[in-house]
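Shown here is a partial selection of chains from the complex, left in place.
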Amino acid sequence: MQRISMLGSGFIGRFYADSLQGQRSRDKIVSIYSRREESAQKFAADYQVAHWTTDMEASIAHPDVDVVCIALPNNLHEAAVLLCCKHKKGVICTKPLGRNAAEAKRMLEAVEKAGIFNGYLEDLVYTPKFLKALDSVKNGALGRILWAKSRETHPGPHSEWFWDKEQAGGGCMLDLGCHCVEIARSFIGKDIKPVEVMCWADTQVKPIDAEDHAIGLVKYENGAIGQFEVSWTFRGGLDLRDEVMGTEGTIWINNFLRTGFDMFTTGKGADYVAEKAESNSGWLFPVGDELNDLGYNHMFTDMFAAMEQQRAPQETFYDGYVVNAILDAAYRSAASKLWEPVKLEIWRGRENVGKDVTQQEYDSQYYLVKEEMTHYGTKKVILKDKVSGQIIEKVID
Amino acid sequence: MQRISMLGSGFIGRFYADSLQGQRSRDKIVSIYSRREESAQKFAADYQVAHWTTDMEASIAHPDVDVVCIALPNNLHEAAVLLCCKHKKGVICTKPLGRNAAEAKRMLEAVEKAGIFNGYLEDLVYTPKFLKALDSVKNGALGRILWAKSRETHPGPHSEWFWDKEQAGGGCMLDLGCHCVEIARSFIGKDIKPVEVMCWADTQVKPIDAEDHAIGLVKYENGAIGQFEVSWTFRGGLDLRDEVMGTEGTIWINNFLRTGFDMFTTGKGADYVAEKAESNSGWLFPVGDELNDLGYNHMFTDMFAAMEQQRAPQETFYDGYVVNAILDAAYRSAASKLWEPVKLEIWRGRENVGKDVTQQEYDSQYYLVKEEMTHYGTKKVILKDKVSGQIIEKVID
Amino acid sequence: MQRISMLGSGFIGRFYADSLQGQRSRDKIVSIYSRREESAQKFAADYQVAHWTTDMEASIAHPDVDVVCIALPNNLHEAAVLLCCKHKKGVICTKPLGRNAAEAKRMLEAVEKAGIFNGYLEDLVYTPKFLKALDSVKNGALGRILWAKSRETHPGPHSEWFWDKEQAGGGCMLDLGCHCVEIARSFIGKDIKPVEVMCWADTQVKPIDAEDHAIGLVKYENGAIGQFEVSWTFRGGLDLRDEVMGTEGTIWINNFLRTGFDMFTTGKGADYVAEKAESNSGWLFPVGDELNDLGYNHMFTDMFAAMEQQRAPQETFYDGYVVNAILDAAYRSAASKLWEPVKLEIWRGRENVGKDVTQQEYDSQYYLVKEEMTHYGTKKVILKDKVSGQIIEKVID
């Protein structure tokens, strides 16, 4: 059993609480901190939390608390982490870890110096589909990974602080891109170094200073490409899709808008249908179980199991730092219009992993380019001469 | 916390155990009974169960046990239930409850007489999609329900006893139809009386005595129709779909083969992909989280919450009995080729619920049949004269 | 080149004309008959038709006309066919052929006696998906066909005469069921005799005399089952799906609502989106090319190619007659609640085709029931003793 201090009583804090105390959980939120007294009280009542406070340190330091869950706006993460270090409480922090890599690095170094448990709450690498897909990738079902794309777009976040660049640290690229970057990185291999980033970002629609739409390419040392597509201008709900290409296979994941649940209604009986749905009538696409399908359940299971087994969870502050470093490069690239290097002062993966292109032998003279069945029922091969480089075609029967 | 005796260590017992002890569960299997010693021992080792036995009564009577979970072949349910009554242990029993309504009725009467907690483990009315769909239906998003269809087909069950009519009590209709009947009944309303059944069943492919394919219609007192389509001859995996039509809307649920997770693989790295998948290469359609997506987690949550709150769970032995009574009528119909009455000696729902057809008023002279936009951009109405019954068409602009 | 007399200028006549004169067609409508002068004139103007008339016989007898296309309400088919016979003009007639088998049989006998070309315009067995699926079935990709289901449901037809039982001859079962019956019959084999029908039909919603919802099972002599699901009460658009199960495979066709074209719109720029769509905003599912996707193009190609090659088209009046005979049995069954025999006074297919169940040999002692991979990576077989009938399970490594 884990006894949790929850910092933050907003949208994400409530999602976390629903998961933490859902179903037959043995874990319990024992203290809630909110900046506003009425929010803290309401949260405490809704989730049967014994202790509420508007003093962050009081919650963290509370003697019943084993672990602190940070569900605050981005600009408050660092201060909260430092208090956890001070009081030697394990800490798990929502995404992104920092507003930038410098902030994230300070947090990483602080928790490691303090020797406290640290987990990075990147829920979208804990969705059941992602976990099963990752297993398949690790088992080799897709061969060598060539490209991994993650897309998260919706009509914009719920709370006002997201729209304020100072508090948030950025726009949709930081808010959503942090998910996409870690998803692609996980498929490509977390031990493979991200080397450079090219990014386009723009404020196309919203009256804000930060970007509301961005697309980026992350090049890894082994030649694989990660891609993110993020936006706060999408119409139609929450679009959350991943795609992976490998030499031996393909994965397509749709986490939200098309999951095998279609509903048409003329609009009678309208109420809350799904996270970020835009309508209560016509064709709607609810998900069955948002908490599970968005990864919260498996994420907290991993976090607490890791604490109890004294191992690192799948996602640590180190991962949060790498993600911030990649996004920093993306922001620099959006401004400079150049491929910008990923600056990783701390790197714990492999070094100098080359591009692994293997020419497929056909016979002593040729490499195989492609084999195929024609319309006409014959089999043919396209071959490349090893010496001259000439491409030829040969029918086989 | 609930301490469970598990009766049966086969396929379904293990699925249950994975759910019962999964994630951050506070519940625990404390005794395992299996007919075979090595199975009992292996189960005990795999799930850290303190007590194992080949004596069913010893497991049920074990002092640490709060509740007994029956995961045995159909022909052994009744004996197990009676032992639970004897030892006053709460009991939850896998589907179908009985091999027929007479058996189910005896079990129902026994548990009620003994005053013990009873739950019917019909997992497919606990899938997250089903639960959300049912909420929408109850909120009126679909209006009056006209028809609810559930389909479960796959290439046949895993264990040998399913294929033996004596142990199983029937073929695919009993094995799979029990799910489908309860799904449709839930959408239509569990307080609406099922009145008669028409069913076709045949042994089309398999060398067995029982049916391997069946289709049935269940007529409810209010005119709504439940439909089941079940087979052990389906090729391509596990097809698990529900459809509902109401006067104001439609629901389509796909629980398994098309849930937004597509994988193509040439076949390297082949291993277990999904429950009842037929291949390890080509296009595959895994589900993310079988335990959650098939309803096990929400089912056990409801069962144990009900025990703790001293209320009935969503599904009780009474529901299992009604399902058996409907399937008995289906078996009679398959033989007689007639619509057969559902014989319910115990009925706790509403009586004499009429068909609720409301003519939609257009004006003093006409009922509205249909309103529509033509290709040509004009709006027209089709009307029925209240007195003469004549149908006319009228363009409106 | 074919020169066509079109009888009827309504919804279906216009669809036909769009196809007949679409793209680079060499064919031409040379005469249009409509009951209403303004409709005939408008149609002539819209489609550049040289001759228009309100006298049906004048159109049929017109010297430029090679072939007559009947696009009239059901109650007018027979009279039109007889006029074609009189004037020895080839005739193609929309679906259903008759209001009942007696009417259809008279039309069949008349055209055969007159020796004129006759085609039955059952477009839905000419959709590109259906044609390709049928090829696969004929090539054996699905093995022996066990079951074929076709579903057509929508919110009701466009023209007033459909809602009048006298003119239409029935409700949704005749209007939509004629498609579904011929689709299933084609998959099962048009030379296999349909023997009996069980049907449920009801008027659940609409203020009409005819049925607005029906479900039927058609049993074929070889044990295969055809199934139709039809309704005028469906909400959400035009649902047009086929499913086929065979011993070696499965086919799922979605002809309309989910074809790989999804559009979300807030509703600006609203206009005609798709045949029977119910909304102009939210998520919409248009089809690319209604004329082609609904089979009109391939249907007319087959009809005219058949005329020119002096062969029968894929669908003749004989097929229309068989469909009417099956639907007659369905109407009788809905009334009698019994399986009703299909009364075919004319039958040109095979006779006495038995049920072809082959027990799969495993070894000298056993039949194979099922082979499978377990979770645990072992392969097992379920076997049936040829003599005792006992079912056993055997693990193989």
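Going in written order, the chains are labelled A, B and C, and every chain counts its residues from 1.
By definition in this document, contacts are C-beta pairs under 8 Å (C-beta built on N, C-alpha and C of every residue); 3 or more make two chains touch, one makes a residue touch a chain.
A quick note: this is a predicted structure, and the numbers were derived from the prediction, not measured.
*Asks:* Full complex copy number, with 3 in place?
*Replies:* Number of identical chains in the whole complex: 4.
Throughout what follows, only the chains that are shown with their structure count from here on.
*Asks:* Same or different: do the copies chain B and chain C touch each other through matching residue numbers, with over half of them shared?
*Replies:* Comparing the two copies, chain B and chain C contact each other through largely the same residue numbers, since over half are shared.
*Asks:* Please compute the C-alpha centroid of chain A, do the same for chain C, then give the distance between them in whole Å.
*Replies:* Once rounded, the distance between the two centres reads 48 Å.
*Asks:* When the C-alpha atoms of chain A and chain B are each averaged to a single point, how far apart are the two points in Å?
*Replies:* Computed from C-alpha means, the inter-chain centre distance equals 36 Å.
*Asks:* Counting in whole Å, what is the centre-to-centre distance of chain B and chain C, each centre being its mean C-alpha position?
*Replies:* 33
*Asks:* Mind pulling the residue numbers of chain B that touch at least two other chains?
*Replies:* As it turns out, chain B has residues touching two or more other chains at 142, 248-250, 271.
*Asks:* Inside the complex, what are the residues of chain C that reach chain B?
*Replies:* So the residues of chain C touching chain B come out as 14, 146-147, 153, 155-156, 158-161, 163-164, 198, 200, 202-209, 213, 215, 217, 219, 223, 225, 227, 231, 233-236, 245-250, 271-272, 337-339, 355, 357, 359-360, 367-370, 372-375, 377, 382, 384, 389-393.
*Asks:* Under the definition above, what is the set of chain A residues touching chain B in their complex?
*Replies:* 23-27, 127-133, 136, 139-143, 248-255, 258-271, 273, 286-289, 292-293, 297-298, 300-301, 304
*Asks:* In the complex formed with chain A, which residues of chain C make contact?
*Replies:* Its residues touching chain A are 235-237, 264-266, 278-279, 281-285.
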